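Heads up, one of the protein chains got dropped from this complex, but the rest are sitting where they should.
The letters A, B, C, D and E name the chains in turn, as written, and every chain counts its residues from 1.
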Amino acid sequence: MQHDSVETAGELLIILRHAPHGSSWLREGLDAALVAAAFGRQVTLLFCGEGVTALVAEQTAGPLGQKGTQPTLEMLAMYDIDTLLVDQQALDERGLTAADLLLPVRPLAPPQLAAALAAHPLVLNF
Amino acid sequence: MQHDSVETAGELLIILRHAPHGSSWLREGLDAALVAAAFGRQVTLLFCGEGVTALVAEQTAGPLGQKGTQPTLEMLAMYDIDTLLVDQQALDERGLTAADLLLPVRPLAPPQLAAALAAHPLVLNF
Amino acid sequence: MILHTLNRSPTESRVYRQALAAMGPDDRLLLIEDGVQGALPSLVRHFGELEGRLFALREDLEARGLAGRCAAEVLVVDADGFVALTEEADKTVSWF
Amino acid sequence: MILHTLNRSPTESRVYRQALAAMGPDDRLLLIEDGVQGALPSLVRHFGELEGRLFALREDLEARGLAGRCAAEVLVVDADGFVALTEEADKTVSWF
Amino acid sequence: MRYALLVQGGPYSHQAAHSALRFAEAAIARGHHLETVFFYHDGVYNAARLAAPPQDEPHLVDGFRSLHEAHGTQLKVCIAAGLRRGLLDEREAARHGKQGHSLEAPFELTGLGQLIDAGLSHDRLITFSP
Partner (left out) sequence: MRYALLVQGGPYSHQAAHSALRFAEAAIARGHHLETVFFYHDGVYNAARLAAPPQDEPHLVDGFRSLHEAHGTQLKVCIAAGLRRGLLDEREAARHGKQGHSLEAPFELTGLGQLIDAGLSHDRLITFSP
């Protein structure tokens, strides 16, 4: 990851900190990202904490047919949301690597997390 | 605390794990206790984790006039709810002692916590 | 014997410590919903002493893509097995 | 400079670690709601490096009976001071 | 055995209601009698009459209604928790001078005492919280 590229990364940073299926936080955060992108805003996503599990490749629909968030994640590129930052510590803590994930991501160490927050005029934390 | 007295303590154990004001969990747990007592059930309360702060003596109404839970706690004796157990570790962690609390309580160590849960036919965790 | 359920990950919530402190020596713990993350090999150490008494719900593992990543010592049960665990226990206590 | 707010106690939720990891060297942290419990002397160590940048909301401390129990290094502000902090910061990020 | 469930999470916001329905199906499939589902805390929102969930998501209200219709499960909503959150049947709306109602049948408003009764009289009470 280039430190500079985070600092010029866009207008809106959406932090996703919740797992799929357990609550609507992840979905509602992604909805905010898609709507912002649809209105022409440049959006960066940052997956922190439990949010990194949103990217685990093998996830499925829920037992009652809850579709989960994988279909939404697969639509991000269509909305030109292609800066996906992840909290490296959160991956490490769960024994995950970038290779376990659905989409290409840029892992960040804590000083870079702070730089990402500082670089975006608006930060929404879900 | 007598180990025996927990083991014969009543029909219903209500565990209170949330602070006053921040959420309705504490109030809704106390409501369940009062209703059960009003219907003649023998109720034991167990304050765990953040729930121990519900008993801090100096609490007040909230800035918008939220009454908080202190008035309800002061009604417990009227409902014959007089077995108030607290998680000793939760007090210690917050630098609190029984002298800081509104009401007389019986501090429990972990093995006694487990005994209290085992001794009551119904346990509701709030 | 009590069945305890836990729906929070030990990485996010410390309620697992309350659950462990309240568990008797024969009690069982079932990880459900976001709690199944605790079954990952790197996180299962938070439940150290529970070998043979630590369960995780298959449907919730699968929905999160974690079914193939579960630590060997975790006993995986489906919804039918969850019901069976509640039959075997005197009562069930939920931690959240 | 960013103002971060935190409404969870470090005894219950580990989200404070996420907030700390995302804070820049000049950023400030304001404890509100259940988060004010972190201002207790026995818990303030969780926020180790923030001296001079750690705040707690007076109204929430008072409602919980904690106003007289706050660690000396925590800067106590009322709702007016909360607004002032948001004026001084470029933006505010809420952790929950 | 006679089972009761306690649901404390709102629909879609948390998985609690989904988990409760899944457990209900499995318990019934194992031959148990699911007598009561009690809704408390934000769980009362599951009884909202006007909920319009996305077409491609499971319809939770229909799921609970099916339990009632197929198995006689009573769907009991705590009246005090409901009033605070805007869940009123026609009678309570009239009592509070409000027009209309927001509670879906066959959910019914009831006192918290019924949760305690269910917990003590049924063989098992399983709680699903947010």
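Here, a residue touches a chain if its C-beta (ideal position, glycine included) is under 8 Å from a C-beta of that chain, and two chains touch if they have at least 3 such contacts.
Just so we're clear, the structure is a prediction, and the values are computed from it rather than from any experiment.
Taking the full assembly into account, the omitted chain touches A, B, D, E.
Of the listed positions E:Thr36, E:Ser102 or E:Ser129, the one in contact with the omitted chain in the full complex is E:Ser102.
Within the complete assembly, residues 5, 7, 32-34, 59, 78-80, 82-84, 86-87, 91-94, 96 of chain D touch the chain that is not shown. Within the complete assembly, residues 21-24, 62-67 of chain B touch the chain that is not shown. By the touch definition given at the top, chain E reaches the unshown chain through residues 10-13, 41-42, 45, 48-54, 83-88, 92-93, 96, 98, 100-102.
The rule is short, and it goes like this: only the chains that are shown with their structure count from here on.
Looking at chain B and chain D, the chains that touch each of them are C. Any chain bridging chain C and chain D, meaning touching each of them, is among A, B; the list is complete.
With every chain reduced to the mean of its CA atoms, the largest distance from chain A is reached by B. The central chain of the assembly on a C-alpha centroid basis is C. The greatest centre-to-centre distance from chain D, using averaged C-alpha positions, is reached by E. In terms of their C-alpha centroids, the spacing between chain A and chain C amounts to 27 Å.
Here the CA centre of chain A is 40 Å from the CA centre of chain B.
Within chain C, the positions touching two or more other chains are listed as 7, 11-12, 15, 33-34, 59, 79, 91, 93-94, 96. Multi-chain contact residues of chain B (touching two or more other chains): 49, 121-122, 125. Per the contact rule defined earlier, chains pair up in contact as A-C, A-D, A-E, B-C, B-D, B-E, C-D, C-E.
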